[in-house]
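All protein chains but one are shown at their positions in the complex.
Chain IDs A, B and C follow the sequence of writing; residue 1 opens each chain.
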Amino acid sequence: MGMVGGGKDAFIGAIHRHAAFMDGMVELVCGALSINPDIAVDSARSLFIAEDRTYLNFEEMIKKEAALPADKRMDFVTIVTPNFAHFAPAMMALDHGFHVVIEKPITFTIDEAKQLKQKLDETGLLLCLTHTYSGYPMVKQAKAMVKDGVLGKIRKVYVEYPQGWLSKLSEREGNAQAAWRTDPKKSGKSGCMGDIGTHAAHLAEYITGLKITKLCADLNVMVEGRMLDDDGNVLLKFENGAAGVLMASQVAAGEENALKIRVYGEKGGVEWAQHEPNTLLLKWLDQPTQILRAGGNYGDRLSSFATHNCRTPGGHPEGYLEAFGNIYRNFSLTLAARIDGKEPSKEMLDFPRVEEGIRGMAFIDNVVASSQSDKKWTDYTV
Amino acid sequence: MGMVGGGKDAFIGAIHRHAAFMDGMVELVCGALSINPDIAVDSARSLFIAEDRTYLNFEEMIKKEAALPADKRMDFVTIVTPNFAHFAPAMMALDHGFHVVIEKPITFTIDEAKQLKQKLDETGLLLCLTHTYSGYPMVKQAKAMVKDGVLGKIRKVYVEYPQGWLSKLSEREGNAQAAWRTDPKKSGKSGCMGDIGTHAAHLAEYITGLKITKLCADLNVMVEGRMLDDDGNVLLKFENGAAGVLMASQVAAGEENALKIRVYGEKGGVEWAQHEPNTLLLKWLDQPTQILRAGGNYGDRLSSFATHNCRTPGGHPEGYLEAFGNIYRNFSLTLAARIDGKEPSKEMLDFPRVEEGIRGMAFIDNVVASSQSDKKWTDYTV
Amino acid sequence: MGMVGGGKDAFIGAIHRHAAFMDGMVELVCGALSINPDIAVDSARSLFIAEDRTYLNFEEMIKKEAALPADKRMDFVTIVTPNFAHFAPAMMALDHGFHVVIEKPITFTIDEAKQLKQKLDETGLLLCLTHTYSGYPMVKQAKAMVKDGVLGKIRKVYVEYPQGWLSKLSEREGNAQAAWRTDPKKSGKSGCMGDIGTHAAHLAEYITGLKITKLCADLNVMVEGRMLDDDGNVLLKFENGAAGVLMASQVAAGEENALKIRVYGEKGGVEWAQHEPNTLLLKWLDQPTQILRAGGNYGDRLSSFATHNCRTPGGHPEGYLEAFGNIYRNFSLTLAARIDGKEPSKEMLDFPRVEEGIRGMAFIDNVVASSQSDKKWTDYTV
Partner (left out) sequence: MGMVGGGKDAFIGAIHRHAAFMDGMVELVCGALSINPDIAVDSARSLFIAEDRTYLNFEEMIKKEAALPADKRMDFVTIVTPNFAHFAPAMMALDHGFHVVIEKPITFTIDEAKQLKQKLDETGLLLCLTHTYSGYPMVKQAKAMVKDGVLGKIRKVYVEYPQGWLSKLSEREGNAQAAWRTDPKKSGKSGCMGDIGTHAAHLAEYITGLKITKLCADLNVMVEGRMLDDDGNVLLKFENGAAGVLMASQVAAGEENALKIRVYGEKGGVEWAQHEPNTLLLKWLDQPTQILRAGGNYGDRLSSFATHNCRTPGGHPEGYLEAFGNIYRNFSLTLAARIDGKEPSKEMLDFPRVEEGIRGMAFIDNVVASSQSDKKWTDYTV
């Protein structure tokens, strides 16, 4: 793995590294870790990257790595820069034959995302998008149960992602994370919806296997002086007629990352919350609610998608880094299988890709358009 | 107390009686408990009502009781019939000088509610509307904290009321409760929103002290063959600019009465859930979340509105009947104070009335109008 | 009902009244509410007791009531005085033909309790002991499931009752409740174990249907200057060989009434906590944990003992007063059945009696003896 961005002063880069390292399958062999040369060099040293593979920008990294013998160069590039700086290194990496792992949202505009898709189609390379929450075993369990019809036809989806960290105008008080995430030039046309609303939308589509077809959005700037939405409420319609609500907020004072989803069908419902991710509540019309636990000892009650993504037996809580690690692990297993000329299992292949990235960009475009419209419903166009 | 409706085959009448009796302040002295004479008589007997005050319809009851000497007749009438049969007994009771306790929604149409208000204004009599959830001590605590500015300016209100009991077409399977509640002739122009959406809307306005000014509703009939909405999602705007979401559903399979509200302001947030009603979560920007408990031993941290409405010290869970009982108790204390020529305390006066009833009827009218409209926002008219 | 004790300055008397009134089956017709005549009279007036049935001591009450015609006098006496003052009014009431409801612990010494039993055996009168926690529907559900063998042979019982209210020497700071409860002359030979340990022991025996046969106790005085134990830990052995732990404490700082019990058998386990009393967790060897809820809609999954003791359908939390009320209600139904010459149902008959009272007194004697002994195990003698 070579990394673009993710130097000492960054947040998400370190997360990617913990996630990638955890299973002993991925090594960080090179990096262009910062546009600040001092930080780039310092960060690389502290991460045990060899001096001659410490690069000052992604162009240098991709070119020089591509020039190495096949068995010496990095296998893939991980891009953890702010949103506006995703596309260029991703495209260049693909052009030079490298697979790509990329933070969400995939690009700055949906057009860029579509260009990546075209390139991927042409080259057959892999792109992995780190929609972390879909890496949790009990999220996969929920998806599997919906797919198997356990809940019957889905009627209602209720997803929420309240955070409180932008309750003040922190972007003016020296908070670097707040600064770029609330800056339309770096973050894109939406703040809250782009940053966390996309996670919620992805989770809803991932678990239900249903696409959003219409939406009605109310985006708000709650903190005076902020340049992008920090709160939003969205009514949803899904392709099968199910109704939904998506709420995301960065001004829900006192909340951490309280992502939660409830899906109700004709026969039952599921509930999952990120703060207690090893639990999936299973609700029934005329039976007591069941508490499904990751790693639980229930014979075949747990889907292979859930068990494949656990590292420990029940009772050993796995968390955010493990969910993140599952995305890296499945991507790596798929790569390894390909290299070995084998067919990856369906569980390995279950990681987010450019298609999810395009839908995420479309989600941002659609909620912004809807929020500016007087019409109730806006068709979800991609 | 004389009761109209609430015979053996009914649900809410028994609840009213438990609530009214619990504090030893109210006696059931007469009743017209059913339009079925056998049920009326049987029910009265089992409730220890004297034979000569067992009536077969409300007209008889009100007339005969009014003819009794002042110290012998009932003090007030409680109306627990289906929605369409609220107005007539209420108006007649007021016309004969009796105070009224009435199940929500107050009437069948908003016009009827306004007529009641006019009559109340003329007579100076009291009407008490049993919006039970506002009787919980920790709901009152939340209201008091918002009023005192503890949370700062309110930005976001998130209220939900999922139930699952109408996930099937139970109204065709002999479920009497389901039958009248899904029948527009008995229930009114909305099913789910009329039955439980109004509770959620009332709770939001009660706690925040803010009025809803605009809304955008998506009402759904999820169970084929049903005549009224059984699910709905509503975007809200409040008078101070706060945004909100209200969700109510009767097809959230496996849910009981999972009413929950979260209110976020500039400085903090509160969270209350009906299933664990003695707890109020208090969230802060930069301090740990606090668990406020009804009856808690925190000096003056608990508002007098909370402590006045507890019967036990902390650690003795009080529930739905006690919340209901608080409404009766405050109504009774206000009545008793009046009779004694005293000024009731502000805590006693805190029970829902005709004004809340009118807003509830307006809520139903407005969500139905919005749901049928292509416009995003519908002004909340009363 | 006539009441001995329970005047304005008392705690538990008011609880008894709420509980007794709630179902409309019991009326407070007379009382000797305090040994302070002013309080006795004032309290009686505020409780709507007639002047001529307001008594200044229990002897007067019992004599005068016994002299009334059968259809005018009270049916039973409720005794809510401090422990040392239970026996005399109870015995006198029985001697005059009145049934008795009595707060726990039943008496001051086990001998007194045995005398009451003998009197009850002779007279055929009823004595009801208000071990409140056994009135909760989900406690009854747990008992029913153990009895039906759902959990298999019981192996382990784990019961705890932490409170924090005596963390300071409150008995010296004007806290009247603390004063008598920590005074061996009023409370008996144990403080914490007598007050709440007995509840825990009763709950363990009630749910399992097993008797404690041996115990090993460690009682502590944690607050310097206190006269009775305020903390205790007890190892238990049950008649079938099951092992147990009972913990009770009044110095568990910050705890309310966190009574909780877990019972494990060969096939599964149950968990119930007083702070969320409408929930019973059901654990299985190889199936997900189930959340049983009072009033839940599970066909016949809920025992008749649970459903008989609910007043509302699922989703309407019932609490401490309802549990207390169930004891009064079952006692009253049993009385009423007897008066009508009918056989009370097994559900009605399920309330605590003198036998439980004797075991409670024996528990106190045995834990105190064990705590003073160097031997590990003390046989549980009655």
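Just so it is clear, a contact is a pair of C-beta atoms (placed from the backbone, for glycine too) under 8 Å apart; a residue touches a chain by one contact, two chains touch by 3 or more.
What you see is a predicted model; the values in this text were computed from it and never measured.
Chemist: So there's a chain missing from this view; which of the remaining chains does it actually touch?
Modeler: A, B, C
Chemist: Which residue, C:2, C:268 or C:360, contacts the hidden chain when the whole complex is considered?
Modeler: Among C:2, C:268 or C:360, only C:268 touches the chain that is not shown.
Chemist: Which residue, C:83, C:190, C:208 or C:249, contacts the hidden chain when the whole complex is considered?
Modeler: Only one of C:83, C:190, C:208 or C:249 touches the chain omitted from view, namely C:249.
Chemist: Considering the whole complex, which of A:58, A:165, A:272 or A:305 touches the chain not shown?
Modeler: Answer from the full complex: A:165 touches the omitted chain.
Chemist: Which is it among B:57, B:290 or B:307 that touches the chain not included here?
Modeler: Looking across B:57, B:290 or B:307, the contact with the absent chain belongs to B:290.
Chemist: If you put the missing chain back, which residues of chain B would it touch?
Modeler: So the residues of chain B touching the missing chain come out as 282, 285-293, 296-299, 301.
Chemist: Touching residues of chain A against the unshown chain: what are they?
Modeler: Touching the chain left out of view, chain A contributes residues 11, 14-15, 17-18, 21-24, 28, 47-48, 163, 165, 255-258, 274-278, 293, 296-297, 311-322.
Chemist: For chain C, which residues reach the chain that was dropped from this view?
Modeler: So the residues of chain C touching the unseen chain are 151, 155-156, 158, 160, 162, 164, 167-168, 216, 218, 220, 222, 231, 233, 235, 243-245, 247, 249, 251-255, 262, 264-269, 283-285, 289, 373-377.
Keep in mind that, in the parts below, only the chains that are shown with their structure count from here on.
Chemist: Would you mind checking which chain's C-alpha centre is most distant from the centre of chain C?
Modeler: A
Chemist: Is the contact between chain B and chain C built from the same residue numbers on each copy (over half shared) or from different ones (under half shared)?
Modeler: Because over half of the interface numbers appear in both copies, chain C and chain B meet with the same residues.
Chemist: Which chains, taken as a pair, are joined by the highest number of C-beta contacts?
Modeler: Comparing chain pairs, contacts are most numerous for A-B.
Chemist: Measuring from the mean C-alpha position of chain A to the mean C-alpha position of chain B, what distance in angstrom results?
Modeler: 43
Chemist: How many angstrom lie between the CA centroids of chain B and chain C, rounded to a whole number?
Modeler: So the centre of chain B lies 34 Å away from the centre of chain C.
Chemist: If a residue has to touch 2 or more other chains to count, which residues of chain A qualify?
Modeler: If we look for residues of chain A contacting two or more partner chains, we find 285, 289.
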